[in-house]
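Coming up: subunit A.
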Amino acid sequence: MDENPPMRVDRLTEPLLAFRRIDKGFFGVKVLEGVSFEVHAGCALGLVGENGAGKSTLMNIVGGNLCADAGEMRWNGGRYSPRSPREAERAGVAFIHQELNLFQNLTIAENLFIGGFPRRLGLIDRRAMGERARAVLREVRLEHGPDTPVERLSAGERQLVEIAKAMMGEARLIILDEPTTSLTTRETGRLFEMVRQLRERGLALIYISHNLEQVRALCDDLVILRDGQVVGSGAMSGFTLDRMVSLMVGREITQFFPTRTSRPSTEVLLEVRGVSQPGMVRAVTFELHRGEVLGISGLMGSGRSELARILFGLDDCSAGEIRLAGECLNPLPPRERIARGMAFLTEDRRADGLCLEASVGDNITLVALGRMVGRTKAVRREEAQAAVRRMREAVRLTPGARDGQPVKTLSGGNQQKVVLAKWILNEPKVFILDEPTRGIDVGAKCEVYRLINELAGRGAGVLMISSEVEELIGMCDRILVMNRGAIGDSIEPGQFDRERILRSALHSGVLA
Partner candidate 1 sequence: MAIGMRVDGWLPGWLKRGVLSDHLILWLSVAYVLGMAPWATGFVSVSNAQTILAYLLPVLVVSVGLTLVLIIGGIDLSVTSIIALASVLGAKVMSGEDGWMAGNALAVPVGVLVMLAVGLGLGAVNGFTVAVCRIPAFIATLTTMMFVSGFAIWVTLSRKIGGLPAGFVMLGQNLWVATVMAVAVTWLAHGFLSRTLYGRWFYAVGQNARAALVSGVPVGRVTFWTYVASGGFAGLSAILFTAGLETGNPEMARDNLLDVVGAVVIGGTSLYGGRGRVLGTVFGVLFLALVDNSLNLVGLTFYTITMVKGGVILGAALLDTARTRILARTG
Partner candidate 2 sequence: MRNTWPGAGGSCLAESITRRSRLLAAVVGLGVLVVGGGCGRAPESTPEGGGKRLTIGVNFETLQTEYWVAGFEAIRSELKKRGIDVVDSIADGDSSRQLQQIRTFITRKVDGIIFVPKDARTCIPAIKAANEAGIPVVLFNRPAAETEGVRSVAIVADNRKLTRETVSFMVEQARQSGRKHKAMVVVGDLGDANAIGRRDGFYDAVKGNEEVVEVVSEVPSEWNQEKARSGVVNGLQAHPDISFIFTSSDFLFPAIVAALKSANKYHKVGTPGHVILGGFDGDATAYQMLEEGYLDATGVQDVYFEAEQSVQAVLDLLAGKEVPALILDPGFVIHQGNLHDLKDRMWGARVMGR
């Protein structure tokens, strides 16, 4: 750590918030270990690390949701150990989460004052509320009246409401956790402008993001966490992007997309002919071969996910034919398609990929359990346990997770590995992956790519839907581009070109 340039020395003041050797563990696994660093007023500090590195846990400790096992925090020179979010809020910590905490059915003003309405004679003073709300909305440059319901705002505007709320509470430290994931470029620009202003006004900021470019552009200082420890900290100027990545991952990532040794065969596995469903997809026709990784690109709403759901039998199609190894699947429910070797990793693993409350083991065995039962349908436990062990190794699930642990306690990457394990255990022939690397960290992404190659190597056909064009180019044998429900372009290997894919996706006047 000594080799890093020291933090800016022009600060004569005490740090606003200081962490001193913070430890925290769950389920006997250390999540944070001896974390120490400082946050100064008037500075933006970038906090980066892979999922599961301990960023969220650390911020939960600051926010009063969790208690550290050891170590202490100092706030403005005094001891600080909030026992509830409210205490933290009173001290001046404001939290802006990945998932926003606004009440959608209430108005902007009501959201701003939800912690304490201005009152006159015991009743809510609507006029005072409106005036104060208007003033603060001017500051964040949000061009909506205080009586606008939050549900009518865009994601970026909601973010601004969150910031306005933090300013109302006279926060001294604002923590932004992945604030830009759902914002457009313009909205991101506006947010950054806001953040800079806040910094000028002397607020401290902690900015957490996977988008390292943004962190570089915005922050003065940087702290990198890996496996619960600070592996790098100092002024932002001392870090290049490459160095940030290698510190985060703990190894130099030489080759991001692993090369596949196997080649696709000519044998057609999945045949899709003229599949249509009004409002979703139009006359989609393609073939998926054994051992092939077929990419599907396209904008949100281009029908990618809808096509996946139709192929898997979750939605109907009004016309067309789907054949798996020659057999027509059209009337079959998902259950029957799974029995014939289909697998489907959904876009939203929390909503329909996992039983979050259930254990790792129960999730992994859910699909293939039917094969591990006797005549009375009693589950053969040893067999199931052995299968879980086998799969955990195959997907390289973190050894810290116990089989009986609820999956909701795992990091995003490990959750995704559980979903993959669930399907791989069933030895799929055709695997549809919808955004398989969404919201997971760099290391886990590599694992997912490796698994996809392994599946293809074993002769499965993989249909990979992704918004990340690089990922498709790096992984696929062929790429289909969807545009307003139809396949707009089919790009053969050797012709992969980022620009061409984007152009096909945007073709015919659809703007980003």
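Candidates were picked such that all candidates are chains of the complex that A comes from, given by their letters.
Everything below uses one rule, namely that contacts are C-beta pairs under 8 Å (C-beta built on N, C-alpha and C of every residue); 3 or more make two chains touch, one makes a residue touch a chain; residues count from 1.
The structure presented is a predicted model; accordingly, all values stated were derived computationally and were not measured.
Any copy counted, the candidate of 1 or 2 that touches subunit A in this complex is 1. Contact residues on subunit A toward candidate 1 in their complex (touch as defined above): 26-28, 65-67, 83-85, 312, 314, 333-335, 338-339, 344, 346, 351-358, 362, 365-367, 369-370, 373, 376-379, 402, 405, 409, 422.
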